[in-house]
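With one protein chain removed, the remaining protein chains of the complex are shown where they sit.
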Amino acid sequence: MPPRKPIVGVMGPGKTEVRTEPVDKHVDLAMELGKQIASHGWLLLTGGRNLGVMDAACRGAKSAGGTTIGILPGPDALDVSDAVDIPIITGLGSARDNVNALSSSVLVAVGMGPGTAAEVALALKARKPVILLATQPEAEKFFQSLDASLVHVAADVEGAITHVKALLAAKEAAEAEA
Amino acid sequence: MPPRKPIVGVMGPGKTEVRTEPVDKHVDLAMELGKQIASHGWLLLTGGRNLGVMDAACRGAKSAGGTTIGILPGPDALDVSDAVDIPIITGLGSARDNVNALSSSVLVAVGMGPGTAAEVALALKARKPVILLATQPEAEKFFQSLDASLVHVAADVEGAITHVKALLAAKEAAEAEA
Amino acid sequence: MPPRKPIVGVMGPGKTEVRTEPVDKHVDLAMELGKQIASHGWLLLTGGRNLGVMDAACRGAKSAGGTTIGILPGPDALDVSDAVDIPIITGLGSARDNVNALSSSVLVAVGMGPGTAAEVALALKARKPVILLATQPEAEKFFQSLDASLVHVAADVEGAITHVKALLAAKEAAEAEA
Partner (left out) sequence: MPPRKPIVGVMGPGKTEVRTEPVDKHVDLAMELGKQIASHGWLLLTGGRNLGVMDAACRGAKSAGGTTIGILPGPDALDVSDAVDIPIITGLGSARDNVNALSSSVLVAVGMGPGTAAEVALALKARKPVILLATQPEAEKFFQSLDASLVHVAADVEGAITHVKALLAAKEAAEAEA
């Protein structure tokens, strides 16, 4: 079998979660990030709903011919983004945040709210690397206090992609050695 | 966006579950079924592990150029089948059986054990159609006693595919009307 | 610490699941069963909602001074039975059926529907003993075809209690030996 494509998770607030910044900036960043992820040949995984960062990242990835996976919280696909190719219907509510964390080789948080914070924390608990893009300084300081070795901060989409590339390469090297 | 490809689930015993019949028959059927599912342009979803019916169905689908999704029970991908393109790592243990049921538009059970029985029952609970292929008569009678309108019995792979085709067409027609 | 009280699970249809028999018979049996479970000093675990077998078993247990645990599927306690002392709010939907199965030392099914079938199957998958009370013959034959050593059939509440007592004693003996 040919090697499996890496899965990169993009997490971030839907509209209802954003408390500290206008959502538009995150939506724009997520769209560009999704596009870049697809251009690099990686699969995109998001929370799959038709709003906010999840939706924007998927739209970006589809615009560049990528494949998108959406891990939905509800028991049906009523609120799935049109830009999700593969809807996984979990029915788990917020417990699905852990499926997002475990299924992504690297997680990028674009903006921050309670749901995104849960996903980042669950990723760290599972020893997965996380990249914070456009999150408040409080988030950066907090997550780095939990585990500085796993938490990376990116200033822009290009910086986030550079981190993803390096982290995937490190993972591949570690697996080749094992 | 172009229409999403339907997801067909194939469930069945890993080695440890089979109690009533030799596993080889189910493995052969699952491989052929996976192949046919891919040939029809549908996505294949299984439990994702590297054994029994899950593995065989994925291998069959890959041999026909299909795309395979594996919903894994464990917290990592150590036991994923080589023939899974998209591993979803749930960490949920057997609670992932409900993710299998909800994420499949139609579920085909090839053989029967406790895990497969749980997946069929959870599919019926969610009002999803199920096709039983090569299951013991006790299973057919029981599941039809639960919900005759949702439970179909197929004598062979061709019969199962005929059922899948009709059920997906009915689903599409119902959605177009809604 | 004094020894922990055993947890006995009682599962069975809410109204919407019953397809083959009038619900009243099961409600009466569940109420008596809950009462007997409490009288023996065991904790009662159910799906926790305010309908059908779950509700009746809890009411029975409370009438005899017992303690009741309800494992709720939804994200809040809006539909909890008044007779549940300890509501566990899972938000997992039907994936909570596996929490019911794992948390019970012995599971008694009173009547049968898709949800109850899932709970019985998940219990067998986890190697837990199950007692079938007032289920259709198709259910008895099917589950015994899956694992005859774990599936017991009771003709009435007294028979079910006799089975529970023997199974709990066997579990305790096995644990003492280990």
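So that you can tell them apart, the chains are marked A, B and C in the order they are listed, and the count of residues begins at 1 in each.
We adopt the following convention: a residue touches a chain if its C-beta (ideal position, glycine included) is under 8 Å from a C-beta of that chain, and two chains touch if they have at least 3 such contacts.
Computed from a predicted structure; not experimentally measured.
Within the complete assembly, A:124 is the residue of A:83, A:124 or A:157 that touches the hidden chain.
Interface note: of A:9, A:75, A:93 or A:129, the residue touching the hidden chain in the full complex is A:93. Residue-wise, the contact with the chain that is not shown comes from B:95, picked out of B:11, B:95 or B:120. Residues 75, 90-95 are the ones on chain B that touch the missing chain.
By the touch criterion stated above, the residues of chain A touching the omitted chain are 17, 19-20, 92-99, 101, 112-115, 117-118, 121-122, 124-126, 136, 138-139, 141-143, 145-147. The omitted chain makes contact with chain C at the following residues, 1, 4-5, 7, 43, 62, 69, 71, 75-76, 82-92, 98-99, 102-103, 126.
Going forward, only the chains that are shown with their structure count from here on.
With chains as nodes and touching pairs as edges, the resulting graph is complete, every pair of chains being joined.
Per-chain Cα centroids separate chain A from chain B by 28 Å.
Averaged C-alpha coordinates put the centre of chain A at 40 Å from the centre of chain C. Residue positions of chain C with contacts to 2 or more other chains are 92-95.
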